[in-house]
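A single protein chain has been omitted from the complex, and every remaining protein chain is retained in its original position.
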Amino acid sequence: MRQITLSTAVNEAIAEEMRRDETIFLIGEDVAEAGTPFKITSGLVEEFGTDRVIDTPIAEPGFMGIAVGAAMTGSRPIVDLMFGDFIFLIMDQLCNQAAKTHYMSGGKLNVPLVLRTNMGATRRSAAQHSQSLHAIVAHIPGLKIAMPSSAFEAKGLLKTAIRDNNPVVIFEDKLMYQDKADVPEGELLIPFGVANVKREGSDITLVGTSSMVQVAEKAAEILAAEGISAEVIDPRTIVPLDMDTINASVRKTSRCIVIDEGHQSFGVTSEIASRLMEESFYHLDGPVIRMGAMDVPIPFSPALEDITVPTPEGVAANARKLMAGEMFNG
Amino acid sequence: MRQITLSTAVNEAIAEEMRRDETIFLIGEDVAEAGTPFKITSGLVEEFGTDRVIDTPIAEPGFMGIAVGAAMTGSRPIVDLMFGDFIFLIMDQLCNQAAKTHYMSGGKLNVPLVLRTNMGATRRSAAQHSQSLHAIVAHIPGLKIAMPSSAFEAKGLLKTAIRDNNPVVIFEDKLMYQDKADVPEGELLIPFGVANVKREGSDITLVGTSSMVQVAEKAAEILAAEGISAEVIDPRTIVPLDMDTINASVRKTSRCIVIDEGHQSFGVTSEIASRLMEESFYHLDGPVIRMGAMDVPIPFSPALEDITVPTPEGVAANARKLMAGEMFNG
Amino acid sequence: MTDAKTNTEDYLRMYRQMVRIRSFEDQANQLYLSAKMPGLTHMYSGEEAVAVGICEALKVTDKITSTHRGHGHCVAKGADFKQMFCELLGKEEGYCRGKGGSMHIADQSNGNLGANAIVGGSMGIATGSALSAKRLGRDDVTVCFFGDGATAQGLLYEVMNMAALWSLPVIYACENNGYSEYTRTDEIAAGSIVGRAEAFGIEAFKVDGQDVLAVNDLAQTLVARCRKGEGPFFIELETYRYHGHHVGDINREYYRPKDEEKEWHTNRDPITNFAKWLTAEGIVDQAELDTIQTEIKTDAASAVAYALDAKYPDVSEVDMHVFAETP
Partner (left out) sequence: MTDAKTNTEDYLRMYRQMVRIRSFEDQANQLYLSAKMPGLTHMYSGEEAVAVGICEALKVTDKITSTHRGHGHCVAKGADFKQMFCELLGKEEGYCRGKGGSMHIADQSNGNLGANAIVGGSMGIATGSALSAKRLGRDDVTVCFFGDGATAQGLLYEVMNMAALWSLPVIYACENNGYSEYTRTDEIAAGSIVGRAEAFGIEAFKVDGQDVLAVNDLAQTLVARCRKGEGPFFIELETYRYHGHHVGDINREYYRPKDEEKEWHTNRDPITNFAKWLTAEGIVDQAELDTIQTEIKTDAASAVAYALDAKYPDVSEVDMHVFAETP
């Protein structure tokens, strides 16, 4: 199959959907001629014009609010938020407005919009350009949250998001924009709420989100060499969350590590771990281990930044401990 | 001992601290003559003047930013955010600026400020005035989070917060402002990160935050009548979180329910439950059960709103199940 | 008063709509005082000429966004009493099935995109609605209602900047009632409110918000210009709220003198003054107006009775409408 980068996959998804549906437009800072700083939307303005590929001033709350209003009145906006960290600027429009409008109106108003943004550290971008903030929006009912783990998912989840009648937030890992994967030409729709078993295994389940799927896969290889068979699961969307697939795996392996690049505390790993406990407690041989980013603002210095995020070696080490039945602070 | 309302306790804490330290000022909407819509700060402007009790325009991001800058330059602001739901408006100033400044400056700049706000549903205030959003700020390193469960804690935690050299967010339950409790006159400082065992018990641990402490206590009484001995723990602060006390209790009882009024998914109950699993897995007789608010925007209708939050009866029902060793989706 | 709509039917509809708002609010206030209404609510009484003057210049396909003080906008844009009272009481037949309540009442069928409990929260929504209209080639205009207090929210300047850059068909209607909660406007607004809009290159106007014909006249002109692509516009409407900030705000002398309230009631009531003009001009006689008043009051009372009797949503509705269906 043809291989394309995650960046191209996103571009393709947007272009295909915009060709299909006139009501879709793209809005954000420097999305037109500049094609965003990551060059993700390059070429779109040439095809669709400035009427549908709209450069905004640096006013995130403003253009997010505008997108919400446009979505309520017949448009399907795709909002480009240049860095995931800027989500803090638009929380009111996203969480008080977009997320609640359908419910508050008793089902009469819809907000079909997609907020595309990014996540991921180790780019030497320091504390305000490196955060992975998906957990906080996942906490707010009314938002769906997708986390593509490769170009394939980036395309398929984005196309599904654009057709969804709800506000959907997609977090792309900015370190993966140039990573290639097999992506079929043409139509590709990946349903929300269906986890993907990336690798089968029988001894331990590794649940990873976004780039942590790769970390989990690398850990699985390290472990395989040691005779430990790890199953790797990518939930693909964390809202809705496919607990069936995760539970089934854990009931088979009896052990689980959850890996996510958001801060560990009050994060995604806690949610998955605690749901596993509630739903599969009697099948577990040991605690579900959470591995998130350290609970520190992301430091600039390369000497510090790299140790804040989970690594394959760290995952493998915890897996060995779990296999050996070692207590965790027990 | 003297009994005062939670509202009076907050007022007293602010007044005492402002008398002690000239650098403290109070800032927010209608905090001066009006004393806030909840009449919490009444009388302060008369004592301290408009120079230290500062009414602002309706510009939450603006006055939060001003507080951050003031805190960096020798002042100790107490920010009054009228409804906890408005925290979405100030997330950038709180989470990108206040929370990270000390770390990003390598320890050279401090942001000693207190953000007082509230939480709690069942007041018929609908989806934008009823949220309990403490989990999302707890996810951000650099913020301390206090959740007073009575007038006593309200006073003692607030005074500690004001003296802390970090940004502290206090969530007061707005349904409890008129509730009275024993509060000593004069100095009362409750240390952060020290949980309070509200009631001792041996069969099951109920961890509750804020008003859910009362819910847990009422559940404990229901259970006591049935011969089940419940221990009730109030963490008081969720960042820092006193896992020692919680672990010790659970190692004794082997069962635990965590109750919190934030949405259940990706919330506080998930964090405590998953930490318990990691740290006390081998002592647990059954899964730690989470009880948060339903994952729905808070509905206005009284017929719907009341069923979105945990109740003593609901807690007791889950406790019985746990005691009986019933599987939860197991 | 200036001449706007020039036939009796239009005049009477405006009169009727103002009276409908007043009657609605009187009933809502009673519901609160008799502890029959869940929560609090914010009365529009005194400001009727603003909503009516503007909404009478709009078509049903035009959009509005409203505020926490939103009953007036909702009625003026064409909403029905029964569904409104049902909403205020949290009943299933309410415009939002009881899920929104007073602060989130919306009436999508008439283009009311909803009240908002976040001050300034709908400024982006209104501007986005205008962008939709322009992009999709519709000729609808959106009016964004907000208070003087809301002018402190930075969002307004962000969206006005974009509306101006993109020539969007939106009218920002600032209802300056002199107060935000318990604070006078001059304590929270530096400089000039219309001047701020002008600095963003937006044509801005100030109008007596108690004069329904003056408001309607201006609104008609600006709506027509918006449809021709000459938007956006900004209007500051000088008005007054008769009640407290919300129904529970009874003792308000510490922030607002009784004399001032009396002055507005006595000399600047939009309904009384319009009635005087209508009778003075010989358009209708007092008896006719009295009949209208009585009719509407009866209507309001029976809508209240209906709503009080109506049923609450079934508890199974609690987790319905979190997400919209996607076919």
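Structure notes:
Per-chain numbering from 1; labels A, B and C assigned in written order.
To be clear about the criterion, contacts are C-beta pairs under 8 Å (C-beta built on N, C-alpha and C of every residue); 3 or more make two chains touch, one makes a residue touch a chain.
Keep in mind that this is a model prediction, so the values were computed, not measured.
Counting contacts over the entire complex, the absent chain touches A, B, C.
The chain omitted from view is touched by exactly one of B:His102, B:Lys198 or B:Arg290, namely B:His102. The residue from B:Thr5, B:Thr41, B:Thr56 or B:Thr253 that touches the chain not shown here is B:Thr56.
Among C:Ala189, C:Ile283, C:Ala301 or C:Met320, the one in contact with the hidden chain is C:Ala189. Remark: the omitted chain is touched by one listed residue; of B:Met18, B:Met64 or B:Leu206 this is B:Met64.
In the full complex, chain C touches the omitted chain through residues 152-158, 160-161, 164-165, 187-192, 195-196, 198-202. Listed here are the chain B residues that touch the chain not shown: 22-23, 25, 51-52, 56-57, 59, 61-75, 77, 92-93, 96-97, 101-110, 112, 141-142, 144, 163-166. Although one chain is not displayed, chain A still touches it through residues 29-30, 33-34, 37, 55-59, 61-62, 85-86, 89, 123-129, 294-297, 299-304, 307-308.
Just so it is clear, only the chains that are shown with their structure count from here on.
Distance between chain A and chain C, defined via averaged C-alpha coordinates, is recorded as 41 Å. Centres computed as Cα averages put chain B at a distance of 37 Å from chain C. Residue positions of chain B touching 2 or more other chains: 85-86, 89, 126-128, 294-297, 299-300. Shown for chain C are the residues that touch two or more other chains, namely 96-100, 104, 116, 118, 121, 154, 322.
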